[in-house]
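One chain of protein is taken out of this complex; the other chains stay put.
For subunit A:
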Amino acid sequence: MASCTIHTAPYSCSISRPAAKAFSLGFHQRHQQLIFFSSGRRSAVVCSAEKTVVIGLAADSGCGKSTFMRRLTSVFGGAAEPPRGGNPDSNTLISDTTTVICLDDYHSLDRTGRKEKGVTALDPRANDFDLMYEQVKAIKDGVAVEKPIYNHVTGLLDPPELIKPPKILVIEGLHPMYDSRVRDLLDFSIYLDISNEVKFAWKIQRDMAERGHSLESIKASIEARKPDFDAYIDPQKQYADAVIEVLPTQLIPDDDEGKVLRVRLIMKEGVKRFAPIYLFDEGSTISWIPCGRKLTCSYPGIKFFYGPETYFSNEVSVVEMDGKFDRLDELIYVESHLSNLSTKFYGEVTQQMLKHSDFPGSNNGTGLFQTIVGLKIRDLYEQIVAERAAASAAAAKV
């Protein structure tokens, strides 16, 4: 087994042998790991001096993950696109620095298989967590993998595609934090928690234009999936480092349109390399209405809240925004009063929000907090890179 003699810990530059057992999954594909043989060039190709940073994003389908992905990849620069020349139904997105993998690709049962067993995609029995763990670990260690593709249109498992280790890997799906082994590989995890009323309103918006759908069918679909969702997906939020909770607004009585939202960013305390954002004074409880003499807002206005709380027996800080942005100056005013945003220059959050003003949620807390989480992840990544550079400098001296 060849190994990199030059680099020592913390880089694990061992080349893994192909897995001994062939994964006999329903679709008859063995995942192969690409082995780089060190032929003279011992250090260059083989040992990726940087282990991939892995981010996990959990949410139910139709809950804005793809919008989040686009905002996130935009923070890092460049647009994420499906791999060129590959399967057109691939769920993967690739940009210069980031690769986004959809965890639906690790379904062990395709649509027919699930129907036979009477199992939803939310059920762990429909997913191959062993393969998920093996492949995410391999990518994190700098080894390219052949990842299966789950075709959402046909409901079948397509032939695999090659995924090369990127600088940042984002795994999005229903179960990124379900398996404890995969959870331990994540450098940062986010859970998008959409309340039932808002979910209903969003799905109506999405599906009502569709022929065949009616209010009853949308409702029935949500209800039928709820038991599995509550049993398998929802519990993951206790493990997340950041939870974005979307609730109906409290500013408009009996609002059922879901246009104005109350969004809470719940940030776990004590997470390595992650400093929660705060309003005015860290650790205190603040209730803030920015609209007044200096700033005029239109109905229903904006309301902020910040404070420490307990969430599933974890210490957390919560920043909450209720209302929506109507004008640019509201956005910049709010940004100037938030702290610990990890922006590189004043107004970066506003700039990012404006860049994607056509995305859903760009005028309320969902877009704001998704953008802020994106900046936090960028900061986390840069901290990791700096740590590695420092470590290698120290190792070189020794």
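Definition applied: contacts are C-beta pairs under 8 Å (C-beta built on N, C-alpha and C of every residue); 3 or more make two chains touch, one makes a residue touch a chain; residues count from 1.
The criterion applied here is as follows: contacts and distances are computed from a predicted model.
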- Query: Of the candidate names "DNA-directed RNA polymerase subunit", "Tubulin delta chain", "WD repeat-containing protein 46" or "CP12 domain-containing protein", which one corresponds to the UniProt protein name of the undepicted chain?
  - Reply: "CP12 domain-containing protein"
- Message: For a quick check of understanding: of A:Asn87, A:Thr120, A:Ser195 or A:Asn314, which residue touches the chain that isn't displayed?
- Response: A:Thr120
- Query: Who touches the missing chain here, A:Arg111, A:Arg273 or A:Arg388?
  - Reply: A:Arg111
- Item | Touching residues (missing chain, whole complex) on subunit A | 61-62, 66, 79, 111, 114-115, 117-122, 152-153, 155, 203, 206-207, 209-213, 217, 220-221, 223-225, 227-228
